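Shown here: the complex without one of its protein chains, the others still in place.
Labels run A and B following the written order; every chain starts at residue 1.
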Amino acid sequence: MPSPSTDQTAAATSQVLTFVIGEATYGIDIPCVQEIRGWSAVTRLPQSPAEVLGVLNLRGAIVPVLDLRLKFGCANVQYSPITVIIVVSVMSAKGPRDFGMVVDGVSDVIDIAPHDVRPAPDLGASATSACIRGLIQVAGHMVILLDIDLLIGKDFSAVLADDGTQAA
Amino acid sequence: MPADCTVRNIGALRDRLCAVPDNVRNITLDLRHLQRFDSAALQLISAFTRDHSARGTNLLTCGTPAAWDEAAALLGLTATLAGNV
Partner (left out) sequence: MTIDLTQFHGAFFDESFEALDLMESTLLSLTPGSPDAESVNAIFRVAHSIKGGGATFGFGEIASFTHSLETLLEELRSERMVVTQPICELLLKSVDVMRAMLVAAKTKQQYDVQGVMDLQLDIERIILEQKAGVAGRASMATAALGANGAVLPSAEWRIDLRPGPEFFERGADPAGIFRELGRFGSLVVTARLDALPAYQVMDPKQCYLSWSLSLVSCAAETAIREVFEWLNADCELLLTAGPVTPAPASSLDEMPAPAAVAAVADAAPAAGAIEPVHFVAAPDAGSIRVGVEKVDELINTVGELVITHAMLSQISLRVTGPAVDGLRSGMQQLERNMRQLQESVMRVRMLPISTVFSRFPRMVRDLAQRLDKQVELRITGETTELDKTVLEKIGDPLLHLVRNCIDHGIEAATARAAAGKNMVGTINLAASHHGGSIVIEVSDDGTGLDSERIMAKARAAGLIGPSDKLSEGEVQELIFSPGFTTAEVATDVSGRGVGMDVVRSNVTELGGKIEVHSERGRGSRFLITLPLTLAIVDGLSVAVGDQIYILPMMSTIESLRLTPSQVTTIADGREVFGFRNEYLPIVRLYKFFGLTPRARVLHEGLVVVVEGAGRRIGLFVDDLLGQQQVVIKSLETHYGRVTGISAATILGDGSVALILDVADLIRSAAHREAA
């Protein structure tokens, strides 16, 4: 049985997986991460936004793969064996949805306390700024905390709305 | 057949049945002296009549006690015992 004091600390801190895209380091909450896998070719999805690379077979389920680098406006992205796909799961109205995010590399798992998180400065309307939960300083580096629900919820609704207009 | 054909000394009955040559045309089962018997005996005789009637042997019984017939009927073995396989 954990003592009350540990309970408090556990509730206060959370774990974040950090990864690198270009020069920047990002972080997402560990609980939504399903797995981290190496790059493998995906099947293209016709008429999807550029950052939706396609779908892959994740233990029998057909899971879309999103290139976060394209989404965040990185130029000349490359796909090599060291390119990494982070598979995350978000809750949607229709149940859990899994998807893969392509990043340049995974760095670390860090513990953060809520008071470490600083609000993000107003960066104007951009693909990235809308889904930033806050900023955090880790060993002299800045980590951008992403809100995965905002990031993907937005994206899927965009994709689906797109499809809707095409079908109409 | 011996008077006592129950599971305790069923081996003896089997040995006697085995002594019956394979190639005889007619076999008569003499049940007149039968006093005690059980399902094991009925099972054994069923196997015997089945195997012999399959070879075309004519099977006859004599002195069948009513209890034997009743037990055979209850166990669903009447046809087999009569050699109708």
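The rule we apply is simple: a residue touches a chain if its C-beta (ideal position, glycine included) is under 8 Å from a C-beta of that chain, and two chains touch if they have at least 3 such contacts.
Just so it is clear, the model here is predicted, and its values are computed rather than measured.
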| item | value |
| --- | --- |
| Chains still shown that are in contact with the chain withheld from the display | A, B |
| Full-complex contact with the absent chain, from A:Thr25, A:Ser48, A:Thr83 or A:Ser107 | A:Ser48 |
| Residue numbers in chain A that touch the chain omitted from display | 41-48, 54-57, 60-64, 95, 97-99, 156, 159-160, 163, 166-167 |
| For chain B, residues in touch with the removed chain | 7, 10-11, 13-14, 17-18, 38-40, 42-44, 46-48, 50-51, 70-71, 73-77, 80 |
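To be clear about the criterion, only the chains that are shown with their structure count from here on.
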| item | value |
| --- | --- |
| Distance between the centres, which are taken as Cα means, of chain B and chain A, whole angstrom | 84 |
